[in-house]
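Excerpt of the complex: some chains, original placement.
In order of appearance the chains are A and B, and numbering begins at 1 in each one.
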Amino acid sequence: MIRVQEKDFDVGLELSRMTENHHEVGAQSVFVGLVRDMANTGKISSMTLEHYPGMTEKQLATIEEEAHKRWSLNDVLIIHRFGILQPGDRIVLVATTSPHRTASLESCQFIIDWLKTKAPFWKLESGPLGEVWVDSQEKDERAAIKWDTEDS
Amino acid sequence: MRLLYFGWVRARIGISGETLDPPRNVIDVYSLIDWLKMRGGGYQEALEDPTLIRVAVNQEITTLDTQIHHSDEVALFPPMTGG
């Protein structure tokens, strides 16, 4: 399941839903991304997440489908927030369940690497230097590309 | 043609989107960017270095040499920073 929303999510509730009454699940791997208070330019006061409505949902659905193709998974959950967030706020939740741990661990990492470079979000940090757009990271590109080459 | 701008491309152009009617010689994203830059001001500033620009045509990520048509939704933006 994928969700793009402004409001926060309840991690415990979301994770329980994926495993309750699903006794074929042996492993659940989870990633929670949060707004850090430190940016390159100093302490930030807020972060605005802009996104491309419509395309975001399409991209996330593509990632979800790709994860199911590559691994034997019981379920995939991706929740990505947009809007104005404060330090300590949750940004993203990725969770995958599978009978065995390797599929679940690998697919969770795959999805988060993918989101970094292929989900249409743009981050604007408000800090001591005013508003600064977060640059894409070359290491994020490399992390995402790694999954392409492993595939071929 | 429906145009959408995101991130600092949007901030520099100053609007989040617009519907424009590019001339016939705008056949792909490259020529669209060249045409927009001629409008000067924020467009020139936002699109100055096309290597920094990413594009989606009809909500699919693609390359700057992609052919485009009047009925397309074309989005221009900086590299994405999701997650």
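Miscellaneous remarks
We adopt the following convention: a contact is a pair of C-beta atoms (placed from the backbone, for glycine too) under 8 Å apart; a residue touches a chain by one contact, two chains touch by 3 or more.
Since we're looking at a predicted model, the values are computed, not measured.
This complex, considered in full, has protein chain stoichiometry A x2, B x2.
We take it that only the chains that are shown with their structure count from here on.
Subunit A and subunit B have Cα centroids separated by 26 Å. Subunit A makes touch with subunit B in their complex at residues 33, 50-52, 54-55, 58-59, 80, 91-92, 112, 115-124, 133-137, 140. Within the complex formed with subunit A, the residues of subunit B that make contact are 4, 6-8, 10-11, 56, 59-61, 75, 77-83.
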